[in-house]
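Here the complex is missing a single protein chain, while all its other protein chains stay put.
For reference, chains read A, B and C in written order, and residue numbers begin at 1 within each chain.
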Amino acid sequence: MDYLLAGISVGGQYALIAIGYTMVYGILRLINFAHGDIFMVAGLIMVYATTAMPLYLSIPFVLLVTVIIGVTIERVAYKPLRSAPRMSVMISAIGVSYTLQNIALYATGGLAKVYPTIPFLSNTVKIFGATTKWVTVITPVLTIALVLGLVAIIKFTKIGIAMRAVSKDFETSQLMGVKINRVISMTFVIGSFLAAVGSILYFSNYPSVVPTSGSMPGLKSFVAAVFGGIGSIPGAVVGAFIIGICENLIRAVSIGGVSLTPFSDAFTFALLIVILCVKPSGLFGEKVTDKV
Amino acid sequence: MESVLRLCDITMQFGGVIAVNNLSMEVNKGEIVALIGPNGAGKTTAFNAITGVYEPTNGAIYYKDKLVISNKPRGKMKKLYAGENNGKYHTVMSKTPDKLTKLGMARTFQNIRLFKSMTVFENVLTAKHLRRKSNLFTATFHLNYKEEAKMRAETLELLELVDLLDVKDELATSLPYGKQRKLEIARALATNPELLLLDEPAAGMNPQETEELTEFIRTVREKFDITILLIEHHMNLVMDISDRIYVIDFGKEIAEGTPAEIQSNQKVIDAYLGVAEEDE
Amino acid sequence: MKILSPADKKKNTVCNLIMFAALIAVLIYIDATSLSVDMIVKVLQKGCVYAIVVVSMNLLNGFTGLFSLGQAGFMLIGAYMYSVFSVDNASREMVYSFSGKPVINFQLPIIVAIILAGLAAALFSFLIGLPVLKLKSDYLAIATLGFAEILRTIIQWDKFGRVTNGSFPISQLNTFKARLADTAFAKMSFVIPFFIVAVICIGIITLMIHSTYGRAFKAIRDDEVAAEAMGINLAKHKMISFVTSSFFAGIGGALYAVFVGSTNAAPFTSALTYEILLIVVIGGIGSITGSILASFLYIASQEWWLRGLDSGTFMGITSPIFRNGFRLVVFSVIIMIFVLFFRNGIMGDREFSSLGIYRAIKNLPGKIAGKFKKSKAEVQE
Partner (left out) sequence: MKKIFAAILCVAAICASFAGCGGSSSSSDTIKIGIFEPASGANGAGGKQETLGVKYAHDVQPTVEIDGKTYKIELVEVDNQSADDKAVTAAAELVNKKVSVVLGSYGSSVSIAASPTFKEANIPAIGITCTNPQVTENNKHYFRICFLDPFQGSVLAKYAWDNGVKTAYTLAELGNAYDLGLASSFKTAFEKLGGKVVAENFPTNQADFTSYITNAKNSGAQAIFAPTSISYAQLIIEAAATQGLKIPLYAGDTWDSNVILAAAKGKDVEINVTTFYQEGGNKEFDDGFKKWLNADSSRLTNNGGNDIVSAVSAMGYDSYFTALEAIKAAKSGDAQKIMDALWNVDYTGVTGQIKFDSVNGDAQRTVAYIKAADNTTGEWKFVKEQGVN
């Protein structure tokens, strides 16, 4: 039960990050390697913000600043490369990730920062015989609520329709008068916003922020996005929950007395490779064939 | 007559759409055969099935009377299949494009696909890689220098033949459109093919260039003694050089015959109504 | 893309030979006059190690167009393969004291162990390549990255401790210096051996790129569909490139172990791969000389020239912002500048030629006179 609960909670947090990956990939065909680091930066900003202002101000502040950072990164590092080969853009993403980590390292001096306690979220609660924090219970609920909201936006608003159009065919929608740059900025706004929410939930649960905090959750969320079929939002959410639960369950098993705990991360990657080889389009993804 | 390429009941179905329907055709040695049809008739799809890019849903392809591609409705297609001759073919066999090229089929592309970073000379030289005798070791340590020298000499010869020798050190993509087409053909010829497949070689050319190309294709056939299958929209070119013509519409063959026969075929005229006029 | 005339070719060869001879003379001089622990020696050694790995990655990413991020994983295999066969016999029990009795209890000659390291990396890459090489660009990248992480976990697993020493470092390794100490080459045992290995490795890669196989690689990079239509077997050629690249990454890893003197799986993370990739970009994707140049520049600035940024005083300026970590910030900014504004790197996809330098020097007065933009460095295919 403990494992399952932990899995669902982690899954919810991965889901929020995975949506950012999947949306950016859907529109720009870019693995935004820096997304995990945006998540980490959001955590650090929270640490610094709470020393300067009360909690009810710092949470919206963090959300706002993270969104600004996300959009700025897009403007500075990805926009100039829009017509460049895909490899260049991806290298730029890696560069951004490297830069964010180094700036964080410089700012923190390499010390682990303790994440502030948010009173309600950090209280403990007992359900089904397992003791845990409120945040664990809230995460999946909040995730699903946010995703439903997001799906509504994409389905019914004008910008949502534009997003879907762009992800189907970049050039044509541009010719049809869709303001590409606005759509892309909006994607980064939503992605960064969800990453910031995810970071509040994640770090309330695991209250230590180091410059590399973002890389593992980032990678795993990406795996989740691929698992669910990259470009598909429900796919990313389902994938994230599956990965979260699986990696926690694997810690509970041991084969012939040999504990498999060291392989919980390796397992995620193995899963990724298997999916890529067997069904590259993921659970909910569309199959794309190359045109000759 | 010696058969070079034979298609038997080739059907291509994407989801519920049948792009090529039960197409059978034959190309004999030394012939120039054209495959024509209105836009969206399934010509390029058929072409891609022949060259191994797509796997046909049903049917078989023989190259020089040897089975090279064969398929039957499988997997999802088992239920979805809406074409004919279900159950006629049993073997599942699909050779990748490179294997087919090795057997002696070479192709060009509708939207020119040259190696962008290479010069004209290198583009052709690269195609020579296929017929190498050296292995990785001898090639790396340049123990195959004789072969390499031969490759280079042959490339120069070929370039001279297609009249591209003067631009051999230019970047391939910097050439004018017509020359890029020629270069693509030269590159295909460098693989020493017996069957040359040309996918709309005159696309985007003006009448004068088209005329030159017609002449060029003819020269190529004579000099290299090869068979040619081409898809084309330019009726002048097709009628000028083809020995035989296949016409397809909605994926199905509607006529076959000499240029004269085709020109007078009512079915063809119906299918092309307006289209042919517009094209000319 | 200028083709040299025969006369120029001859001149170029002469220039190359002179340059190479001069380089060797300089290295011999450095080896003879420096201590083995001088910064210049360490930087040159590490530069050689990186040059091999960077060029091997360029073969894959730059020349074949396969975006693979598994380099650190193959270096890891190389480093461990080398290390388990190179522990000093007398110290082996001590090194493995936490892991139990070592399975491999003999030492191989240094060169044999290095080659073995390359072969092991090549073997693994072959096995990994079978499933993943079918994947397209970014998926390939993430899959190879994943494999590298899995490999690291496996190596660190205590169940293999008797071979790999689990998570504990393997120290007391064989070094060139120790081997050559009592020979006539004692004074040439610092940089020269690293240099020789690097020249051989990079030489082989260069020869391969200039062979008919190299052309096939470039064809795959330029247009996969067209390459396949020209009869190039994609699976086979991608595999050749992948395995070759990994072989040299493995050798690079082994040399890395020689350089550090001990081996530990922890540094071989994806961060190392990113670092190598960024050097490839700085040098120019598709340029061998660019990669080499960038490797040495990168290592020298990181380890040596820019150190002042961390310790408070840089180029005579003292400022409180020069504290720990600032060097890395400056570094990442430089890299971003390259990625965004100098996307072709130092060399683009061209190569450096000594004839070009010779001409540049000859033309220098004229250039200063005003023709600034004209022909600073001639380039050659």
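In this section, contacts are C-beta pairs under 8 Å (C-beta built on N, C-alpha and C of every residue); 3 or more make two chains touch, one makes a residue touch a chain.
Small disclaimer: the values here were computed from a predicted structure and weren't measured.
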| item | value |
| --- | --- |
| For the chain not depicted, the shown chains it touches | A, C |
| Touch criterion as defined above, residue of C:Ala7, C:Ala90 or C:Ala184 at the omitted chain | C:Ala90 |
| From C:Val197, C:Ala226 or C:Ile346, residue that would touch the chain that is not displayed | C:Ile346 |
| Which of C:Phe67, C:Tyr139 or C:Phe168 contacts the chain that the document leaves out | C:Phe168 |
| Interface with the undisplayed chain - residues on subunit A | 2-3, 5-6, 10, 105, 109-112, 114, 124, 130-133, 202, 205-208, 210, 212-213, 215-217, 248, 251-252, 259, 261-266 |
| Hidden partner interface residues of subunit C, rising order | 35-39, 41-43, 46, 88, 90-91, 94-95, 97-98, 152-153, 156-158, 166-169, 171-172, 175, 177, 256, 259-262, 264-267, 269, 297, 300-301, 303-308, 310-311, 313-316, 324-325, 328, 342, 344, 346, 373, 376-377 |
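Heads up, the rule we're going with is that only the chains that are shown with their structure count from here on.
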| item | value |
| --- | --- |
| Most central chain, Cα average position | C |
| Farthest chain relative to subunit B (centres taken as mean CA coordinates) | A |
| Subunit A-subunit B separation of Cα centroids, rounded to whole Å | 47 |
| Centre-to-centre distance between subunit C and subunit A (centres being mean Cα positions), rounded to whole Å | 33 |
| Residues of subunit A whose C-beta touches two or more other chains | 292 |
| Two or more partner chains touched - positions in subunit B | 53, 109 |
| Subunit A-touching residues of subunit C, taken from the complex the two chains share | 61, 65, 67, 131-132, 134-135, 137-139, 141-143, 145-147, 149-150, 153-154, 156-157, 159, 225, 270, 274, 277-278, 281, 285, 323-326, 328-329, 331-333, 335-336, 339-340, 343 |
| List of subunit A residues in touch with subunit C within their complex | 29-31, 76-77, 80-81, 84, 86-88, 90-92, 94-99, 102-103, 105-106, 109-110, 215, 219, 222-223, 226, 258, 262-263, 265-266, 269-270, 272-273, 276-277, 280, 290, 292 |
| Interface residues, subunit C side, partner subunit B - complex | 1, 3, 204, 207-208, 211-213, 215-216, 218-219, 221-223, 225-234, 240, 286, 349 |
